[in-house]
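All protein chains of the complex are present and in place, except for one that has been dropped.
Chains: A, B and C, in written order; residue numbering restarts at 1 for each.
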Amino acid sequence: MEIPYTVEPRPDTGVYNAKLGIWLFLASEVMLFGALFSSYVLLRVGATTWPHGYEHLNIPLATVNTVVLITSSVTMVMSWASLAMKNLRKYRVYMGATVGLACVFLVIKGFEYAAKFEHGLYPSESTFMAIYFTLTGLHGLHIIGGIIVNCYLLGPGSRMWKTDPARFTNRVEIAGLYWHFVDLVWIFLFPVLYLL
Amino acid sequence: MGDFLGLPFDASAHGPLIDRMIILVHWLMLVLFTGWGTYFVYVLLRFRRSRNAKADYQGVRNHASSYLEGIVAVIEAVLLIGFAIPLWSMRVNDIPPESDATVVRMVAEQFAWNVHYPGPDGVFGKTDISLISAENPLGLDRNDPAAKDDIVTINQLNLPVGKPVIIHLSSKDVIHSLNLPLFRVKQDAIPGQSIRVWFTPTVTTADIQHTMAKKFSLPSGKVPEELAPLVTLADYTGKDGQVVLAKGASLTDDVLPSLRDAGISEIILAPETPTEIACAQLCG
Amino acid sequence: KTIGIQYAITALLFLLFGFTLMMIMRWQLAYPGQSIPFIGKLFGDANAPDGVMLPEFYNQLGAMHGTIMVFLGVVPLAVGAFGNYVMPLQIGAPDMAFPKLNMMSYWIYFVGGLTMLSSFLIPGGAASSGWTSYAPLSVIATAGQTVWLLGMICLITSSLLGSVNFITTIFQLRAKGLSFMRLPFFVWAQLVTSFLLLLAFPPLEAAGVLQLMDRLAGTSFFMPSGLVVSGQPLANTGGGNPLLWQHLFWFLAHPEVYVLILPAMGIVAEVITNNTRKPLWGYRSMVYATIFLGFMSFVVWAHHMFLTGMGTVISSFFQATTMIISIPSIIILTALFLSLWGGSIRFTTPMLFALAFLPMFGIGGLTGLPLGLAPADIHLHDTYYVIGHFHYVVAPGTLFALFAGLYYWFPKVTGRKMNDTLGRIHFWLSFAFINGVFMPMFIQGLAGVSRRLYDGGAMYSHAQGVMHLNVFMSVCAWCLGLAQIPFIFNFFWSIWKGKKVSDNYWDATTLEWAAASSPPMAHGNFATAPEVYRGAYEYSPPGNVSDFLPQNKPVEAH
Partner (left out) sequence: METASAESVRKHVRVYVTVFVALMALTLITVAISTLHLGTTAAILVALFIASLKASLVAAYFMHLISEKKLIYAALTLTVVLLLVLMLLPVSHFADRGL
């Protein structure tokens, strides 16, 4: 007996298994970052002094990174759309772009970190720096996770396109949902850490 | 009920209120438990297989249980609004003005309580962590005029009876919890925060000691270990008229014979320190 | 299914280990400062010089007992084992929705468990700041705490993967005709439990990451300024808040306690209906109560923090929510009680454990009420009263329900039944001794004796009156340990030598009994996809020949 609804949606719930699964996973991610965010609020309200992000952090770099990440989100959704339009070549291009942009994001972040360390700004420097490194670090890990998944879907994973295109398209959609969420987290981190 | 629960001796003004709270809840619990318990036992006997071979598909038809649940809810609401909330606000909001209270600072550390009295001038001297040392656990700045008359004790808290006490509680290292069970006082001491606790002692230590004193028949053999930490509240004289066991001393094997031939068969003993500053938080 | 069994064995072994730690601690509580007999020498001078347990070692055992029992014992057994094995069968699913994910979740749990155990071997020993790991104590603690945090992060990740899988499975793979109001109550319990795990655990994961940063990267999330530890000012920059940890911890840990109890209630409901031979009374109200309970459990966390300096407004809020959350529990228990009325009760071994659960959980739950009223909590907080309260819900409560489940589903898993006589011996001894351990705790607690004292309070005069109870409690604890021998023997003996029984040994109605016993370990549960025609508990329906009507039986058998 095969596991049903791996590809086609279950009539009464209207979704296929992985779709529900990823959304539930994202729900828990929301609670994870939500908890860190409310910790940030609690600490900041309790703090006697709190620096403005722009005093310590490099806004131009971060802005570029925001653009990069949002763009990668678009290429991601485009890669799914290409598959929906039965076009594997375009899919490869867009997915490749997504991975590429993700790496660019990490490289830029790398420069940012390096700069901090040169000025002797370590997490232990202040609560602000601690929050900054923890949040961006955790977000970075999520980016890396995304890159791994996307690489798989770009390389070996894409063989499935031959055997079971519908399911492969779903997988890409799932990966996309995760990727957009990572982007979404950054959309909040950027103002919270850098602009306020 | 209070005795049944074995709540400790009350030594503070608000103690009885807290005990009443505890007692009331336990009445509710007792009623619920015995009620359901008897029902439970009855059902198990009445509806066992051998007595009731065929189960009844419907089971209970009436909805008495809903009313029961309603009643429990109402009682809980009464306990909460009628007793718990007012009592809590009395504990944390109605703090008497410091002018007519004994005010002390207590700073917890692993593993001691540093008590800081402001002295006659009623003003606490400045403290500074850079001054902290073995001799000066609070880092009290002795050059500060206000500090001149300050008194610092360790693990000892002396308070007048009948006058409110306000304790400014904090900690040097980890979280501790000031626990004075006989005074129904318990409050976490949290580093980086100063929290105020207040209560009014109603009994002197001596009186507590007397209420805790118990008669023991003189042990035949050696002194059992549970008697060892206890002390007498009076002098016991041998038959030659001179004191063999002085007031405040504890029973030892060597005095037993002389007490016996003095014809003393029972002896009154009480804990040496009937109440200590306990710490109720895991702190290492 | 394989995974369910793996979970069961691993979890049982951890339970046994956690209990063993406690039996060692109970020696120290009964005979403070006396050398532990036989095994005392084995712990080394770092922990117990010539067999006398050091306070530090006592704290390690305490913290690890709590952690292991909750996160490595009961939750994996209740959710990982019963959830994985029984739930898919009960909803007529071929398997879990994501088998690979499921396997990952088990192995991550396994690694997490080994990590925890390994911490006993490192210098400084295991975590010793209680299972609650309150900062700053936990931040300045020995390396064991770091290992504890890493272990927790594994366990949390495993639970998250698990719960995603559970929820998806329940929503997506229900058999044809199995609408939500036809689900066995056990499945409902698992569903709500999974949501609790899914949404309450991440905050603790976040807290864990922050504490790791504090310990490894020298940050000060939980460390206020100006700390002086044993005379030396701490180097850290400060600016943190110790209570932040407590908020995040209890935001998980309160829902967690319902994670411990809900599956237990589910099992009890199954066993009771089956052995009263009548439908569950008030099934719907139980379902709604469970959902409500699950939701409320997210807004009571600070009732563990009344004495951290809480004002009237907030304390009133949390007292109110705490009182409110007791109502659904009362509803569920009442429903279970009333289900007995008019039944034809068979006192089988699982039934004995299930019945015992009711009053035991009753005691545990009722003693939660005084703790929930802040003024009473002033006297009772962090005393043995609290220890008594929650052990009544987790030990004679949850553990007994889990035993009931083990005896009840054993025939399904192995095709053989466990020996009844041994089962009864196991029950009656356990029942007697477990009460002997925990009932005196209320007396000690009311007398004001604090928990987590390595001498059981012997140092305090206010405790003198009740110290003698410690010996009795410890003896009961050790006898409770002996009382498990019949069970352990029975368990392994029955796997190979137990009496072979039919697929539906208990004449039950729910779907798992429609599947062949000890189904092939390969994925795929049912020969043909079952179809459901009625609710889960059609026992002794009027005008039916047999006294039960399985969910998947097509036509009324007139």
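Criterion: contacts are C-beta pairs under 8 Å (C-beta built on N, C-alpha and C of every residue); 3 or more make two chains touch, one makes a residue touch a chain.
Keep in mind that what you see is a predicted model, and the values were worked out from it rather than measured.
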TODO: Please pick, from A:74, A:88, A:106 or A:160, the residue that touches the omitted chain in the full complex.
DONE: A:74
- [ ] Tell me which residue among C:109, C:195, C:357 or C:526 touches the hidden chain in the full complex.
- [x] C:195
Open item on the list: Using the document's contact rule, name the residues of chain C that touch the chain not shown here.
Closed with: 171, 195, 199, 203, 241, 243-244, 247-248, 251, 298-299, 302, 309-315, 317-318
Task: Touch residues of chain A, complete complex, unshown partner - done: 7-9, 13-16, 19-20, 23-24, 27, 30-31, 34-35, 37-38, 41-42, 45-46, 52, 54, 59, 63, 66-67, 70-71, 73-74, 76-78, 81, 84-86, 166, 169-170, 173, 176-177, 180-181, 183-184, 187-188, 190-192, 194-196
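Here, only the chains that are shown with their structure count from here on.
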Task: Centre-of-Cα separation between chain C and chain A, whole angstrom - done: 35
- [ ] Measure off the straight-line distance from the CA centroid of chain B to the CA centroid of chain C, and report it in whole Å.
- [x] 32
Open item on the list: Taking the mean of the CA coordinates per chain, how far is chain A from chain B in Å?
Closed with: 54
- [ ] Check each residue of chain C and list the ones that touch at least two other chains.
- [x] 241
Task: Complex contact set, residues of chain B against chain C - done: 5-8, 17-19, 21-22, 25-26, 28-29, 32-33, 36-37, 39-40, 43-44, 47-49, 52-60, 65, 68-69, 72-73, 76-77, 79-80, 83-85, 87-89, 91-93, 109-110, 129-130, 132-134, 172-175, 177, 179, 181-182, 184-188, 190-193, 195, 226, 229, 271-276, 278-284
Task: Footprint of chain A on chain C - complex, ascending - done: 93-95, 97-99, 101, 160, 163-165, 167-168, 171-173, 198-203, 205-207, 209-210, 213, 217-221, 236-237, 239-241, 244, 247-248, 251, 523-526, 528-529
Task: Residue ranges of chain C in contact with chain B within the complex - done: 59, 129-130, 134, 136-137, 140, 224-231, 233, 238, 241-243, 276-279, 281, 307-312, 315-316, 319-320, 323, 326-327, 330-331, 333-334, 337-347, 355, 358-359, 362-363, 366-367, 369-370, 373-376, 378-383, 443, 446-448, 450, 452, 460-462, 464-466, 468, 539-542, 547
